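The complex is shown incomplete by one protein chain, all other protein chains being positioned as in the whole.
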Amino acid sequence: MEGSSQPVEEIFHRKEMREVIRVGIYGGSGYTGQELLRLLFAHPEAKVVVATSRRFAGMPVGEVYPALAGLTDLVYTNDLPEAVAGIADFIFLALPHGVSMEIAPVFVGAGRKVVDLSADFRIRERATYEGWYGRHTAFEMLEKAVYGLPELHREEIRGTCLVANPGCYPTSIILGLAPVLRSGWIDPDSVIADSKSGVSGAGREPVIGSLFCEVDGGFKAYKVGGHRHTPEIEQELGLLAGREMKISFTPHLLPVKRGILSTIYAKLEKNVSVEEATSLYRDFYGKEPFIRICRNGQFPNLSSVVGSNFCDIGVTVDKRTGRLIVVSAIDNLIKGASGQAIQNMNLMSDLPETTGLPLVALYP
Amino acid sequence: MEGSSQPVEEIFHRKEMREVIRVGIYGGSGYTGQELLRLLFAHPEAKVVVATSRRFAGMPVGEVYPALAGLTDLVYTNDLPEAVAGIADFIFLALPHGVSMEIAPVFVGAGRKVVDLSADFRIRERATYEGWYGRHTAFEMLEKAVYGLPELHREEIRGTCLVANPGCYPTSIILGLAPVLRSGWIDPDSVIADSKSGVSGAGREPVIGSLFCEVDGGFKAYKVGGHRHTPEIEQELGLLAGREMKISFTPHLLPVKRGILSTIYAKLEKNVSVEEATSLYRDFYGKEPFIRICRNGQFPNLSSVVGSNFCDIGVTVDKRTGRLIVVSAIDNLIKGASGQAIQNMNLMSDLPETTGLPLVALYP
Amino acid sequence: MEGSSQPVEEIFHRKEMREVIRVGIYGGSGYTGQELLRLLFAHPEAKVVVATSRRFAGMPVGEVYPALAGLTDLVYTNDLPEAVAGIADFIFLALPHGVSMEIAPVFVGAGRKVVDLSADFRIRERATYEGWYGRHTAFEMLEKAVYGLPELHREEIRGTCLVANPGCYPTSIILGLAPVLRSGWIDPDSVIADSKSGVSGAGREPVIGSLFCEVDGGFKAYKVGGHRHTPEIEQELGLLAGREMKISFTPHLLPVKRGILSTIYAKLEKNVSVEEATSLYRDFYGKEPFIRICRNGQFPNLSSVVGSNFCDIGVTVDKRTGRLIVVSAIDNLIKGASGQAIQNMNLMSDLPETTGLPLVALYP
Partner (left out) sequence: MEGSSQPVEEIFHRKEMREVIRVGIYGGSGYTGQELLRLLFAHPEAKVVVATSRRFAGMPVGEVYPALAGLTDLVYTNDLPEAVAGIADFIFLALPHGVSMEIAPVFVGAGRKVVDLSADFRIRERATYEGWYGRHTAFEMLEKAVYGLPELHREEIRGTCLVANPGCYPTSIILGLAPVLRSGWIDPDSVIADSKSGVSGAGREPVIGSLFCEVDGGFKAYKVGGHRHTPEIEQELGLLAGREMKISFTPHLLPVKRGILSTIYAKLEKNVSVEEATSLYRDFYGKEPFIRICRNGQFPNLSSVVGSNFCDIGVTVDKRTGRLIVVSAIDNLIKGASGQAIQNMNLMSDLPETTGLPLVALYP
């Protein structure tokens, strides 16, 4: 498709007229790569100058991804990391785990800043990583990597050149539990996270299980007790609790394109009211631009966050059973992946943290 | 719509040529009423002779419900219970709670057999009922009512004239927990049921929250810690456990038309393997026609039960946390409502229990 | 999954106790093959004795297709046609076009009756077939093949051993136009068919275009002016009109699993009322068990046919423009494929035509 180049110029002329961040996306044709392109198109201080894709090398981005038709002249390349490092200042790696670890060192070595969207630099303990994912070949890089959840690690993110962007499930669960774990109100051994994710979390690979006819009208749990995000969640929750954590985490596949909603249960060790619990969350996240705490007794709906970088959180106390119940909702491709990656880029680049990030969900 | 009357005759001529159960549906135009009509159309030993609807009185069933166009001459009436009792041998009440209790006594008094799909006769304790639902005006009828879960109460159902048909969520949760509660393997205080239901569970009332644009692409928890099915679930689980039970139960609204999937967590008090847990479930339900236990480590998908009367159950042991995780799946309008009601009718009428009930889900 | 074998026995004991048709399905793991398994499970006079699948050979049908778990012991095989011909009396070919033509002759040669669900034996003119599909290697078989639309070719179907089962789009369009083409009321050069199909029409191949995230919330036309069903439609419409036909046919991809709805436009050459048009359709299809004509001015909804073997048709006259507008709706996997194939089997086997076929849609 071709449209007039006029609106792009009109709106983005600033990008041409002054210095902006020159961004490279390594692995730009999966859903998280495309989402980076989509979001960065609207970012006033960054411009994608190169996007690689083995599958689509040589094809214009606007053909592979018709929503961008007429809006960009970018063509997917098959450039080596070294070449990309020569063009771009800031690199997003949207690659499968195991591949990122091979490539990230090239960019870091060349003095580029990197946000890695894979799992490769999220796990601190080598044995833990290798137990869940397989061999790690760049473990020394981990020293430099910061876990990129701005609400918990903002200052370290500002100072690093390598961010391990959190997984989508971990983002929803860690943000949902952080206030109450740090407060010490709950029994850390009692945590159960029942999470439900849209299908884009499975990526754009053509597999039978992701076909419309297999998913629409259906619903299922998968990898019960064995999902690879478990150690990442437990690592961060452990830091918050100040002790080792083991949780039950059950992912489910929702028949929606985007969104993760986690329903989290924990035994209260203190007698608190809904109002107190809500206040705890409000106080903890008071200054956070991308966290919203629901009013007393209200809970979030995916519809209110899909298309935005928000994490909405509702909390209640089940007096009958003495449990705290927390529900958190994010767009898995935005706050759960590419939006959070750009939030990290903003921090690493001394830009206002909300720059270029979408605030209003596409509803209905 | 009009079709030839030929196929109906061809297939259902038997119904005309000999004695079948003459069925009345009181409240026949909501989703459970329509589902009774749909299922009974295919039942070889029963024939709906009257269906009431205040909203659609005077309209042919086939106009209100075009899937039945050409297949039935039935017209919705606004008949009083007394009149219906004069026409029908067997009555299904598909009415809101609070209304059933006014009407059921008429039918029982006239010697008719009744399956009530509301909550009115499910709760044994008056105070419990009234605490969750409001005043009960026919509590004396409860003596006669049997909780209509055939897998647990088959013999009592056979002998009664009034069945309280279980709620949809309770069916999925009670069937999911029965084997392990009776075995004593779990801590009864540790049970958490995270349930997800399709939209038909909310009925056919035109409310904003059930509109396509409000539901599609969304997902949310609702009535967290306060859903009226809680006392019904706890009553039946308590019978199985032999002690009082308090559970955490969180319903969610899935963007699908039909189906309930419950993910249930409980602390194991015994060190068991997945294989042992699976065997426990196989043994418990071995002879049940409508229960399927998944193979080791497999879990059900709504897609495999929607359109059928099956409850599919998967079970695993999370060794890391010492928890049992059970997933159960049903079609909320069939095994969770109208199909189970017909299963009860079959039992109360000395028919083979599976008569006329659908076995194969509509997949894809 | 394993369930009790009891219900199967209870219901299907008849199949064991007397002679039924022994059915073989060649290519049994795609959506039309699975749909044959699903529908034949409920057929009282037929039993699937063999189903082949290269991809799933050796796997139980109930594992590949969990909706059938516990209901059948059948295991997919990789048998050669000759072996299948030795086991089964009646064969369904659910194979890609080009493959059926290689295999059908084996079965016909062995004296078996065959319904072929591919396009291989639908086109009478060799040049037409080869222009749209590629080389035909068994054109001599065509002499024996009958186009399997019972509403138009019932008697020939009864007498043949080889039925070419119609395509899904052709079924919806030919049934929608037959009465008015035969009446001569419309200009045959003015016909436009705008058709919309659910995703199962694309089969179960794992391709990007059929992924949930690519389809849900979207809608598009495809193969505009160039879909392979065009010659098949024109051939049958030409027989009805008694002259050569050229139509505009535009298929679209609907974000639903099942169903085809065709909106058909034609210039009226006669001044007729809606009532006259409706009567024409009623009279033409008066005795057909699987055709329903909507009341004056009403139109069908996919919801009322999905899950059934019905074709629902609505018709109106647009006085302002002098056009006839017809809307027809079918379940593409049932009346548009496997249900119609069984309807043909019933005819070829001297069974009542409706035997074992579903009449009531799964609604909601």
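Observations on the structure shown:
Every chain is named by a letter (A, B and C) in the order it is written, and numbering of its residues begins at 1.
Keep in mind that, in the parts below, a contact is a pair of C-beta atoms (placed from the backbone, for glycine too) under 8 Å apart; a residue touches a chain by one contact, two chains touch by 3 or more.
These numbers were taken from a predicted model, which means no experiment stands behind them.
Remark: the omitted chain is touched by one listed residue; of A:Asn301, A:Thr321 or A:Asn344 this is A:Asn301.
In the complete assembly, the contact with the undisplayed chain comes from A:Arg292, out of A:Lys47, A:Lys267 or A:Arg292.
Only one of the listed residues, C:Arg126, C:Lys246, C:Lys270 or C:Lys287, touches the absent chain: C:Lys246.
From the options B:Arg22, B:Arg158, B:Arg182 or B:Arg204, the residue with contact to the chain not on display is B:Arg204. Although one chain is hidden here, its contacts on subunit A can still be listed: residues 1-4, 6-8, 10-11, 31, 34, 38, 41-42, 63, 65-71, 200, 217, 257-258, 282, 286-295, 298, 300-301, 303-308, 310, 312, 352, 354, 359-364. With the whole complex as reference, residues 31, 199-200, 204, 206-208, 210-217, 255-257 of subunit B touch the missing chain. Listed by residue number, the positions of subunit C touching the unshown chain are 189, 192, 194, 196, 213-214, 216-222, 224-225, 246-248, 250, 252, 254-259, 261, 263, 265, 299-303, 306, 314, 316-321, 323, 325, 327, 329, 364.
Simple rule for what comes next: only the chains that are shown with their structure count from here on.
Rounded to whole angstrom, the centroid-to-centroid distance between subunit A and subunit C, based on C-alpha atoms, equals 45 Å. Rounded to whole angstrom, the centroid-to-centroid distance between subunit A and subunit B, based on C-alpha atoms, equals 40 Å. Rounded to whole angstrom, the centroid-to-centroid distance between subunit B and subunit C, based on C-alpha atoms, equals 34 Å. Each of the following residues of subunit A touches two or more other chains: 213-214, 217, 255-257.
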